[in-house]
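Written below as structure tokens is the structure these notes are about.
Removed from the display is one protein chain of the complex; every other protein chain stays in position.
By letter and in written order, the chains are A and B; residue numbering begins at 1 in each of them.
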Amino acid sequence: MSPNQADIGGQAAGPIDTVDHGMKFWEKQANALRNTLTSRKLVRLDELRRAAEDLGDRYYRLGYFERTTEAMRNLLLEKGLFTRGELDGKIEEVRKRYDS
Amino acid sequence: MSHAHPHDPAKDDGPPSEHEILSRAIQELLEEKGLLTAEQVRKRMELFDAEFPQRGSRVIAHAWANPAFRKRLLADGKAACAEWGLDLEADRLIAVENTPRVHNVIVCTLCSCYPRALLGMPPTWYKSENYRRRVVREPRAVLREFGTVIPDEVSIRVHDSNADMRYVVVPMRPKGTEGWDEEQLASILTRDTLVGVALPKV
Partner (left out) sequence: MTPSTYTPAPERRFNVGDLVRVKNANPPGHRRTPAYIRGKQGEIERVCGRFPNPEELAYGFDGEPRRVLYRVQFKQREVWGSYAGSNHDLIEVEIYEHWLEPA
């Protein structure tokens, strides 16, 4: 059994929700952000995939875009594109803006 | 610097989730550091919304109408699209054709690789764990859940896009479409038919 929890081909599973539930606006923007990062070669797709796999148990507790967003955050911190302090500060600023 | 988005009817109701806030924060930080601009992100959003999803059905309709293009598409998907004026960006496209003996279906078991520059964003079911788990092992049962029954004498070929290639299915052209123009042909080539979970219906 592969140690990568994303490697799930062939496992038993229940019925598939065959309806396409589309994307929320923030998910489209997160996707475009991710795509801009790779097309500008700030990160590689392979790094983003690996960062998602490195989420461990969280991998299955998160929805698809939650997962890709956390992977993006972890990778960008790893690569030093910003610091934890800068990110926490910006998160608070964005949260206040939404609250007002 | 304004961070307001233009009004979007699809804009989400209710307070933003932690992940929405995180995503916005990451974007704004990167903008402040001059690593990307809001305009670049907005342009990518537009491509994914308005441009990419239209392409797949047009390309396959053209293949149905033009045997020489079909041959080129099956030989080298990226080159055929480029010659036709379509830049597939990073997608290394392999077109696989359905025949009376073979039905193709696509998956990415490891994540969600999908020919986004040809078809737009994958549907939620394609990215779902249950599809990724089951379609490689029991494709016929999975296709039945989509309402598609493939007779036993037709072999099913599953393609796991697990590395650098991306796939699109060229369905069989149904009877009753004789004399149709490419726009009409494209109208029955739904996204689901190009991933292989549905068959085009006249």
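Everything that follows uses one rule, which is that a residue touches a chain if its C-beta (ideal position, glycine included) is under 8 Å from a C-beta of that chain, and two chains touch if they have at least 3 such contacts.
Remember, predicted model here, so these are calculated numbers, not experimental data.
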The omitted chain touches A, B
Looking at B:31, B:138 or B:182, which residue reaches the missing chain? B:138
Just one of B:65, B:156 or B:172 touches the chain that is missing; which is it? B:156
By the contact criterion defined above, which parts of subunit B meet the unshown chain? Give residue numbers in ascending order. 76-79, 82-83, 87-88, 92-94, 109-110, 136-141, 152-153, 155-165
Could I get the residues of subunit A that touch the absent chain, sorted low to high? 1-4, 7, 9-10, 44, 46-47, 49-50, 53, 79
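By definition in this document, only the chains that are shown with their structure count from here on.
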Cα-centroid distance, subunit A relative to subunit B, in whole angstrom: 20
Partner subunit A, residues of subunit B touching it in the complex: 3, 5, 8, 10-12, 15-17, 19-30, 33, 35-36, 40-42, 44-45, 48-49, 89-90, 107, 109-112, 121, 123-125, 127-134, 136-137, 142, 145-146, 160, 197
Contact residues on subunit A for subunit B in the complex? 4, 6-26, 28-33, 35-40, 42, 45, 49, 52, 60, 64-66, 69-70, 72-73, 76, 81-82, 86-87, 90-91, 93-95, 97-98
